[in-house]
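Here the complex is missing one protein chain, while the rest keep their positions.
Coming up: chain A.
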Amino acid sequence: MTLEIDRITKSFDGDAAVLNEVSLTVKDGEFLALLGPSGSGKTTLLNLIAGLTKPDGGTLRLDGDDITTRPAGARRFGMVFQSYALFRHMTVADNIGFGLRVLKGKDRPTKPARRARVAELLDLIEMPDLGDRYPAQLSGGQQQRVAMARALAISPRLLLLDEPFSALDAQVRRNLRGSVRDLQQKVGVTAILVTHDQAEAFEIADRVAVMNGGIIEQVGTPADLAERPSSDFVRDFIGAA
């Protein structure tokens, strides 16, 4: 799926714009990172793409379809939250199967079909025996993978990752970067990652969009950005990290 972000603008309560005419195209199957310091608007942009926030102006198109006003639930975008936001009173298996369970009418797979799909995803995240656990009984890294599986269960048209590594310690973080990238490749889904960590963005993403003060400073492959930074900000931000 190709996502076109066309001159998206957003401000909160009449303050200065959080996003100022942001335009960006995320190509089919690509892993794109939105990189920037806090307050640069990257999380707001991700929430807009997810449908959790409404833009003041501009258009979002998915494979040419205008989805700007489509409600979050109808977009079928899988999202991994910074806190993972796992359902604490549900088992791992119920968490992963949630998106299938709430489907309406004939779209909802039968119970055995749902169970099979959950088992498939548990295998994918290499936790085949932990379906009966509760989120609180898992390590941070396991919770993050469950959150990934839950987002992938709905066969998302787009995978959105909001700082998915920030709650993990350095060692686990490095290991999981590779596994997130692998999962995305295996499933073949277009993915957008929000991060403030340059090393993370460069390791995972095909292309990186550097954001600052509500605009995109530069978009390019990690090599492009490192070799030909288009502004002092990009050079400093990439160099400093």
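Note that contacts are C-beta pairs under 8 Å (C-beta built on N, C-alpha and C of every residue); 3 or more make two chains touch, one makes a residue touch a chain; residues count from 1.
Simple rule for what comes next: contacts and distances are computed from a predicted model.
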{"item": "Name per UniProt, for the chain absent here [options: \"Sulfate transport system permease protein CysW\", \"Biotin transporter\", \"ATP synthase subunit a\" or \"RNA polymerase subunit sigma-70\"]", "value": "\"Sulfate transport system permease protein CysW\""}
{"item": "Among A:7, A:27, A:54 or A:89, residue touching the chain not depicted", "value": "A:89"}
{"item": "Touch criterion as defined above, residue of A:137, A:185 or A:231 at the omitted chain", "value": "A:137"}
{"item": "Chain not shown: contacting residue from A:10, A:42 or A:150", "value": "A:150"}
{"item": "Touching residues (missing chain, whole complex) on chain A", "value": "50-52, 72-79, 81, 83, 85-90, 98-99, 101-103, 134-137, 150-151, 154"}
